[in-house]
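Of the protein chains in this complex, one is absent; all others appear in place.
Per-chain numbering from 1; labels A and B assigned in written order.
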Amino acid sequence: MSCWETFTDYALRSIGIGAKLLPKADFTLCQQFTLIGSGLIWNVYFGAMALLFGFFLANALALARIAHSPWVRKPAEWFVFVFRGSPLFIQFFLAYEMLVMLPRTGIEIFGMTLTSSWLTKAWAGALIVLFLNTAAYSAEIFYGALRSIPKGDLEAAEAYGITGWNKFRRIQWPTMLRLAWPSYTNEAIFLFQSTTLVFFSGFPALSQRGDALYYANYFADKTFNPFIPYPIVAMYFVLLTLGVIWLFGRLNRHLNRHLPQNIRSRIRLRPQLIR
Amino acid sequence: MFAACADPKAIEGLTWATCYLTSGKHLDFYGSFITVLLLLAITAPVAMALGFGGAMAARSQITPLRWFGKAYSAMVRGVPDIVYFLFFVIALDQGIEYLNFLRVCPDTSLPVFRGMEFHVCPEAKVPLSTAAPFVFQAYNFGIAVITFAIVFGAFVANVIYGAMQAVPRAQLETAEAYGMSQGQVFRRVLVPQMWTYALPGLTNLWMILIKATPLLFLLSVKDIVYYARELGGTKTQAYDYPHPDWRLYYFLGLLVFYLLMTKLSEIVLSRIANRLSKGQATAAGEAMRKATI
C-alpha cells in the first residue's frame, strides 16, 4: 500500500470519510503522519469555533464586569471565577455527566420538543465547554485591558464631544482590543492546546473519529512504542501554534495600522501571560 | 478503622457512611490532597529556577547558549503539556537508569536497547526492585516534579525574559553610571527590579500549574483525580461498600477544592503584588503613591 493510498484512505478519516477501519498492520510512519494529521482537523475545529463564539461572549462579560449594577456585575464575576478557577479536565467531566442526564426524548417547551441527545456528542458538548472556558479567560483579559485604557484618551474623546455609545465603539473598544491582543494571542494558543483534552477525558469517541491525540494514543497502543506517535503530535502542534501566532500577528498589525511604521510594535507575547 | 466497621455489609445509615468515608482507600484519597499540595510547593521553586536559568541563557552573549535558551521555551510552549506527560516520563526514567548503568554496572558493553526492550543490570535500576513501595512512590513523585518543572520552567523563562526586557533602560544606565560592573548591575538592579514586571505573568502561571495537576495520574502519581474516579465508580458486591456511580459527587468535591485553591492564591498573590508595587515607577506604584499623599 503506497503512501498516497494511505493518504486517500485516512486523510479525512477523523470526520468519517475514507476507510472504515483504522490500520491494523504495519503502522508505517506514513500511516501515523496521515491519521494523526487527520485528527488535527478536530483540534482546529474546536479551537477556531470556541474562539469565534467565545470572543463575543467575552466582550459581553468584560462589559458586565465593569458595570455599576451588582445585578449585572456579580453573575459575570462568578462565571469568570468558576471557569478560570477550575481545571478544564474537571469541567469536561462534569459537563458530560450533566448533559447525559438530559431526557432522551427531548425537552417540551411551549408545545415544541427540543431534542437534546446531540449535546452529549463531542462536537457539540465539548465545544460548549471550550466556548464557555475561553470566554471566561478572554473576558478577564478584556476586563484588564478596559481598565488600563489611558485616561487621556477618554478625556480627549469627551473634549471632542464623543460620548456614550459612540465613545465606546470608536475609542474604548478598539483601544481595549489593541491592549489585550498579546494576551489574547496567548489565550488562543492555550485554547488550541486544551483541545487535546476533549477525547482524553469526558467525551467518548464515536466510530473511532477523534483528534490528533486520540490517534496518537491508538498507535502507541498498537505499536507499544510511545516515542513515535506522541512526538508527531508535538510537531503538528508546533506548526499549529506557529500558524496561530502568524494569524494573530496579522490581526495585530491591522489593529495598529494607524500608528507610524516604526513604532508599530511587533506583537509581544512574553510578559503578559494571562491564563 | 472503627470496630463497628468490621462487617460493612451488615451496617447501614450513618454508621455505614462513617465507615465508608474512613475506609483505607478514602484515607489514601485524603492523603492525595497532600501529595498535590506538596507537588505544587516543590514544583514552583524548581520551575522558577529552571525558568530563571532559561531566561539567563536566552539573554546570554554566547550564541549557542542563547539559541538553547530560546529553543527551550519555544519548543515546550508550542506543545500541549499532556503530550509531554505521555512519553516524556518513560524517557526520563530510562535516562536516569542509563546514567546509573554507566556508573554502577560491571559490564557496560552490553547494549541497553535490545529490540524494544530497555536493559540495565539489576544494580542500576532506580529504585532497586527490592525497594519499599514508598520509595517507588517517592521516585514517581520526583519524576513528576521534574516533568512539571521542565514544562513550566519554559513558561517561566518566557515571563522572566520579558520582565528583564521591561525594566526601564534608564535604571540600568544609572547603575552603570555609578560604576557598577555588568554583574553588579544584574544582581543589584535588574533582578530586584524585574519582579514587579514578572509578577502578573508568574501569577497566571501559578494558576495554570494548579489546574494542570489533574493530569498527574498520567505520571503514575496517584492524585486526587485518580482516587475520585476510583472511589466514585460503580462498586459491585465484590467490594466492601457497594454503591452506584458516584463519580459526579466526587468530582464536584474536586471542583470545590480547586476553586478554594484559586481563591486563596488570588488573595495571597494580590498582597505580594501590592508589596512589590511599592515605590515602583509603574501605574500601580503611582496609584499607591497618590493614595498615601
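We take it that a contact is a pair of C-beta atoms (placed from the backbone, for glycine too) under 8 Å apart; a residue touches a chain by one contact, two chains touch by 3 or more.
Here is the rule we go by: contacts and distances are computed from a predicted model.
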Choices "Amino acid ABC transporter", "Iron complex transport system ATP-binding protein", "Cytochrome c-type biogenesis protein CcmE" or "RNA polymerase sigma-70 factor (ECF subfamily)" - which one is the UniProt name of the chain not shown
"Amino acid ABC transporter"
Among B:F52, B:Y72, B:Y241 or B:Y258, contact with the omitted chain is made only by B:Y241
Touch assignment to the omitted chain, from B:I11, B:M56, B:A71 or B:L92, lands on B:L92
If I consider the whole complex, including the chain that's not displayed, which of B:G13, B:P64 or B:P133 touches that chain?
B:P133
Going by the touch rule given at the top, which residues of subunit B touch the chain that is not shown?
8, 23-25, 27-28, 86, 90, 92-97, 99-100, 114-120, 122-123, 125-131, 133, 135-136, 138-139, 142, 146, 217-218, 220, 229-230, 233-234, 236-242, 245
Contacts of subunit A with the missing chain: which residues?
21-22, 24, 100-101, 104, 120, 200-201, 204-208, 217-218, 220-222, 224-226
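The rule is short, and it goes like this: only the chains that are shown with their structure count from here on.
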Roughly how many whole angstrom separate the Cα centroids of subunit A and subunit B?
24
Flag every residue of subunit A that touches subunit B in the complex, lowest number first.
81-82, 84-90, 93-94, 97, 148, 189, 193-194, 196-197, 200, 213, 216-217, 220, 224-227, 230-231, 233-234, 237-238, 241-242, 268-275
For the complex, give me every residue of subunit B touching subunit A.
75, 77-84, 86-87, 90-91, 116, 155, 158-159, 161-163, 165-166, 197-198, 200-201, 204-205, 207-208, 210-215, 225, 247-248, 251-252, 254-255, 258-259, 261-263, 283
